[in-house]
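One chain of protein is taken out of this complex; the other chains stay put.
For chain A:
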């Protein structure tokens, strides 16, 4: 019998060594893809979630922007540093005085992946397709009455009401230009891994829900240089520790969204670089203003003064966030640091509480947010302690986002939560997104989750809509006025503007995070350098 055990052991050892021997044929797995594999240069982006839900550029309204913005292009692109819109597929544009008619001149000599030429007709067909499908973010074109082809390279948008088409056209959703040969195709065609854009990369291969591999489009209109990446892998690597290890071994070039401990460890590495980038994502607490006692403005002010802003930023976010000034985050027009901020001041909170006349005896408030968000959970705990000092019990309820949202839309305001925490970011580079969605009154509730119904504010929002298309300075003034009013009425807890920490391989150059396109790496701008 002893002989047998020995044999068994030997076989086991043999099998194991055979298995690990499998790797010997795969060169460079440890040194990674920054080196060339044949005549290819591969960049690997380890993404924390599914790289896309839908590959149809008219439909996708989720993570897919990280893929689609490398494959398709839009008429314009927003430059967050200069805070202006820049030409991309459109070379120039003009609008009439009341912002209801926009004329775009389309770039000549641009080819689609399928060989078709870009012209005004192609642009019209693409945007018409998106509008007709009515999926995803197609609502960004709601203002459009008709799109007319003026000549081969000139297109005209006629609007029902004034709207900033130059900004809308830079959106990361629903603004992509598709080849005229593909506009007739249904979503299935795109989801089978086909693509027909003008972007620098084509889709080479997809694994549903997991991975997208891109390859360079040889005829890209901006041309190619030798040290750019020929192939790009965008792969879901859900675990923070796995992303960390992939970067440490040099297998992946870029990743974001790390746990605090992983990020700390990565900051110590010499061959990696950490870039802390501002985002347009801000975390907001919504007070249920339709429910006792939160319908009392002084009570809301008391709650706003009780929130631990500083602790949240220094202790919980470890400095990777800044306290919000009103609704509009930094880097976007309409942001104003002269707006008042609430600070954590329990004496003031008590003052306002007294003024409100609310009896806190046995008062219980319910706070809801999406389960699993560590930062929310932690600041909610701190907030709970502060509120206890005011005699208010805070009940923290973590649920799936769908449940949070269902509850907030309950027809009876009494059955809704008292405070809801979520984050918000714009669909395109405009502060309108916040005021339209969160402040403007709604017939059926969507995102106005403080349930604000204020005629004066509604009028101001309508004015902003008009002036955004015609007089951006005036629009900016109005946006600031709206925020001042909203802060005074304490409709929201303006908690923080979030930041994203990117970890990048030292040899992966040219990457610049743009808050207008969150989590997007424009791989065409990146290159390899020793």
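The rule we apply is simple: a residue touches a chain if its C-beta (ideal position, glycine included) is under 8 Å from a C-beta of that chain, and two chains touch if they have at least 3 such contacts; residues count from 1.
Heads up, the rule we're going with is that contacts and distances are computed from a predicted model.
UniProt records the chain missing from this view under the protein name "Peptide/nickel transport system permease protein", selected from "Electron transfer flavoprotein subunit alpha", "Sarcosine oxidase subunit beta", "NADH-quinone oxidoreductase subunit J" or "Peptide/nickel transport system permease protein".
From the options A:114, A:156 or A:211, the residue with contact to the chain not on display is A:211.
Interface note for the absent chain: among A:99, A:136 or A:515, the touching residue is A:136. Even with one chain removed from view, chain A keeps its contact list with that chain: residues 8, 19-20, 22-23, 25-30, 33, 37-38, 40, 42, 44, 50, 53-54, 59, 61, 134-137, 139, 187, 191, 204-205, 207-211, 213, 215, 231, 233, 235-239, 241-242, 245-246, 248-249, 251, 400-403, 406, 437, 444, 446-447.
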